[in-house]
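A protein chain is absent from this complex, but the other protein chains hold their places.
Labels A, B and C are assigned to the chains in the order they are written; within every chain, residues are numbered from 1.
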Amino acid sequence: MHRTGELFGHFQTLEQQRESATFGMWVFLATEVLFFGGMFLTYTINRHAYFTAFGVGSNDLDITLGTTNTLVLILSSFTMAMAVWCAQTGKKKLVPLFLVLTLVLGCAFLGIKFVEYKQKFHHHLVPGRSFDISYHVNHPAPGDDPKEIAFEKEELAKALASDPDTNSHAQLYFSLYFAMTGLHALHMVVGAGLVMWLIGASLKGRFTPHYHTPVENIGLYWHFVDIVWIYLFPLFYLIDRHR
Amino acid sequence: MPEHSEHIVSPKIYFTIFIALVIGTSLTTWAAFQNFGPFNIVIALGIATAKATLVVLFFMHARYSVGRTRLVIVCAIFWLAIMLALTLADYQTRQPRMSRLVPPAVFYRV
Amino acid sequence: MQSQFPLYPPAASNFAPRVDDLMTYLTYVCVFFAFLITAAIVYFFFKYHRKRPDEVGAPIHGDMRLEATWIIIPSILALSMFGWGAAVYVDYRHTPPDTLDIYVVGKQWMWKAQQPNGLKEINELHVPVGRNIRLILASEDVVHDFFVPAFRVKMDVVPGRYNTMWFRPTKPGRYHFFCSQYCGTNHALMGGWVTVMDPTDYAAWLSGTSGGAANPVDVGAKLFEDKACATCHIADGSGRAPSLNGLYGAQVLLADGTTVTADDAYIRESILQPNAKIVAGYQPLMPTFQGQLTEEQIIALTSYIKSLQSQPVPAKGAGIAPSARKK
Partner (left out) sequence: MSQTQTLPTRSYEMPREHYLNSSYGIRSWLLTTDHKRIALLYLVSVTFFFFVGGVFATMIRIHLLTPEGALVSPETYNKLFTMHGVAMIFFFLIPSIPAVLGNFLIPQMIGAKDVAFPRLNLLSWYIYIIGGCFALYSFSTGGLDTGWTFYTPLSSIYSNSAVTPAVLGIFINGFSSILTGLNFIVTIHTMRAPGMTWFRLPLFIWSHYATSLIMVLGTPVVAITLLLAGLERMLHLGFFNPAMGGDPILFQHLFWFYSHPAVYIMVLPAMGVVSEIIPTFARKPIFGYSFVAASSIAIAVIGFLVWAHHLFMTGMSAYSALAFSFLSYLVAIPSAVKVFNWTATLYKGSISWDAPMLYALGFIGLFTIGGLTGLFLACLGLDMHIHDTYFVIAHFHYIMVGGAVMGYIGGLHYWWPKISGKVYPEALSRFAAITLFLGFNLTFFPQFILGYLGMPRRYHSYPPEFQVLNVLSTAGASILALGYLLPMAYLTWSMRYGKVAGPNPWPATGLEWKTTSPPPTENFPVTPVVDWEPYDFPNRPDLGLTPGTLAPVPGDD
C-alpha cells in the first residue's frame, strides 16, 4: 500500500478516499448503536420489573453533577463541530484551538464522572459484597443535610415495604449504572486520545479544505458518544425524582 | 474539485443547535421533578430523542448527507428497534418472573 | 411390540399421536422436496454432462412464472406447517382446568417430585392413566428441562420462574424421562422413569407408600401455625389479614383495582414478596418470608392453602369474589 501525499494507493481519487472513510465511520457507529443497545435492553427489562428499586437508586445519584456533565458534554460537541467547520473552511489556526477546548471539556466530563464514582464508593453503592443501599442514610457524611437524609430514609423504608429485595434490585440498578456509564466513559477516554492526536496533527497544519477527513470522522465519533450520554442521563438520573 | 461535494454548515446553525440542546437539558431536568405519572418517562425519552436527532442532523451533518449514510442511520435505528420491540413483546405477554425463587444459601454454594 | 429398530419412541400421551401425525406430515412434504431437488440435480447432472470442451449452456436468464411458483407453493406449505404446529402447541401451553398437580423441582442433578398428597419421589414420577396431569416446575439452581419422549412433551425449568406443562398419559407403562437442557457435569444422569398406572393402582400406590413422607397438607398446616401465619389469617376472615379459605383458584381484587387469579405463583409471591400485590381492603402488614422457608416448605404451605377450599370467606373489600370461584 503506497501513498502519494494524502492519497493512499489503493484509492483512485481523494474523493473516493474521503467517502470511504466517512462511510466506514458511519458503519462503525451503527455497530456501536447495537453494542450499547444490548445494554439498553437489559436496562429496560430490569427497570420495568423493579421500578421502585430503580427509583431509589436514581435518587442516590447526584443530579447537579449529572446535569452539569450533560451541559459540559453538549458544549464539547459544539466546540468539536466548530473544529470541523474551521478545518473545512481552512482556518488553520482555529482548528487546534477548538480541539483543545473539546479536549478540556472532555476531560472535565471525565473528572466529574470520577467524583461521582468516588461518592458512590463512599456510599457503599458499588455492586459487590459490600453493597448496601441503606448505608448512606444510616451513616450520613458530615456535610449531608439531615432533612434530606431523613426524607431518603423514609423513601427507602417505603420502597422496602413494597419490594423487600430492594437492596439486590438497587444493586442491579447500580451494576447497570456502572456498566453503562463506565462503557461510555471508556469511549470518552478513547475519544480524548483521538482528539489529542488530532491536535498534534492540526498543529502541524495537516488539515486543509482538501483533506480533513480525520477531523470530520473523529468529530462524528465524538458526537455519537454525546448522544449516548443524552440517553443515559434521563435513564439513570431522572427516574422518580418528583417524589 | 471534489471537496465541494461536502456541505458546510455555518457556525450560526451550530450555535443555535447548541442553545437548543441546553434548553432541552434544562427542560428534561425540570420535567423530572414534576409528577406527570406515567408520562415522566415518555417526556424524558422524548426530549432525549429530540436532542439526539438535532445532534445527528446538524452536528453530524446527516441532514446534508448522501443516501448511503442515511441508509446506515436508518438501519441502526431499525435494528435497535427490532431488538427492543420483539424482546419486550415476549416480556409483556409472558408470565412475570418472581423476585427470587430460592434462598441465597443454595445459590452461593458454588 | 416395538420393532428392533424403531423410528418412533413409544407413544403414551394425548400429545404423542398428534406430534407423530405432524411429524409424518412434515416428513412427507420435506421428503417430496428433497427428492424433487435431488432427482432434478441427478438427472441434469447426467443428461447435460458436457459433451465438448468448448460447449456453452443455453442462455436462459430466468422466468417470472417459475419464480412465482416456487415462492408461492412453499409459502403455502410452510403456512400449513406453521398452522398445524401452532394448534398443537397452543393446546400444550393452555392447561385444561381439572388437572392433577404435581410439583417437580430440578436441581443439579436430580429431580424431586411431590405428589398432591405430599409423597415425595426422586428421579421417579408416578401418574395415573387418563387424568390430565400438570407439572409445576421449579429449579433450585440452573436451567433444566423436563422431557418425556414417550409423551412428546418437554419444558424448561427456569430458576426464578414457575413453568408448567401438562399431558394426559394414555398407556400404562414405564417411560424414560430426561433432563434435556444442559445443566453441568451430570446433565446426562439427570433422568429417571415415569410410571403410568391405572388410577386404582395409582391410588393404592399413593396410600401404600406414603409411609415415610408426611402429607404436605399436614406439614403445611403445621407450618401455618409455627410461622404464625394463623395469627393474622384467621379462617373466618376476622383477622388483620384475609381468610385464605377458598382462595386457591379464585379471582383476587387488588388494592390497585386489578384482579389476579390466585394460582401457585401468586401464593408463592404473596409469601415471599407480600407487598408486591396488596389485597384490596388490607394494609401491607405481612412480613416477607424470603429466606425463611425452603422451596419444599413453600410447596407444603401452598398445598395447605389449596386444601382450604371448604367455605370460601369473602375478603373485606370483596377480595375474593365467591362467584368467580373456580368451577
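Heads up, the rule we're going with is that contacts are C-beta pairs under 8 Å (C-beta built on N, C-alpha and C of every residue); 3 or more make two chains touch, one makes a residue touch a chain.
Just so it is clear, the model here is predicted, and its values are computed rather than measured.
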item	value
Visible chains that the absent chain touches, using the contact criterion stated earlier	A, B, C
Of C:Gly85, C:Gly130 or C:Gly249, the one touching the omitted chain in the full complex	C:Gly85
Absent-chain contact - pick from C:Leu189, C:Ala203, C:Ala228 or C:Leu285	C:Leu189
Contact residue for the chain not shown (choose from C:Asp101, C:Glu121, C:Asp145 or C:Glu269)	C:Asp145
Where the missing chain touches chain A, by residue	1, 8-12, 16, 19-20, 23-24, 27-28, 30-32, 34-39, 41-42, 45-46, 49-50, 127-129, 165, 168-169, 171-172, 175-176, 179
Residues of chain C (touch criterion as defined above) contacting the omitted chain	5-9, 15, 18-19, 22-23, 26, 30, 33-34, 37-38, 40-41, 44-45, 48-63, 66-67, 70-71, 74-75, 78-79, 81-82, 84-90, 92-94, 108, 141-143, 145, 147, 149-150, 152-156, 158-161, 163-164, 176, 178-189
Where the unshown chain meets chain B, residue by residue	68, 75-76, 79, 82-83, 86-87, 89-90, 92-95, 97, 99-102, 104, 107-108, 110
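Here is the rule we go by: only the chains that are shown with their structure count from here on.
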item	value
Between A-B and A-C, the pair joined by more C-beta contacts	A-B
Centre-to-centre distance between chain C and chain B (centres being mean Cα positions), rounded to whole Å	39
Centroid distance [mean C-alpha coordinates] between chain B and chain A, Å	13
Contacts with 2+ other chains: residues of chain C	273, 276, 290
Where chain A touches two or more other chains at once, by residue number	163-165
Chain C residues within the chain A interface of the complex	273, 275-276, 284, 288, 290
Of chain B, residues touching chain A in the complex	1-3, 5-6, 8-11, 14-15, 17-18, 21-22, 25, 28-29, 32-36, 40-41, 44-45, 47-48, 51-52, 55-56, 58-60, 66, 68-69, 72-73, 75-77, 79-80, 83-84, 87-88, 91, 96-97, 99-100
For the chain A and chain B complex, residues of the former touching the latter	13-15, 18-19, 22-23, 26-27, 29-30, 33-34, 37-38, 40-41, 44-45, 48-49, 63, 67, 70-71, 74-75, 77-78, 80-82, 85, 88-89, 163-165, 168-169, 209-210, 219-220, 223-224, 226-227, 230-231, 233-235, 237-243
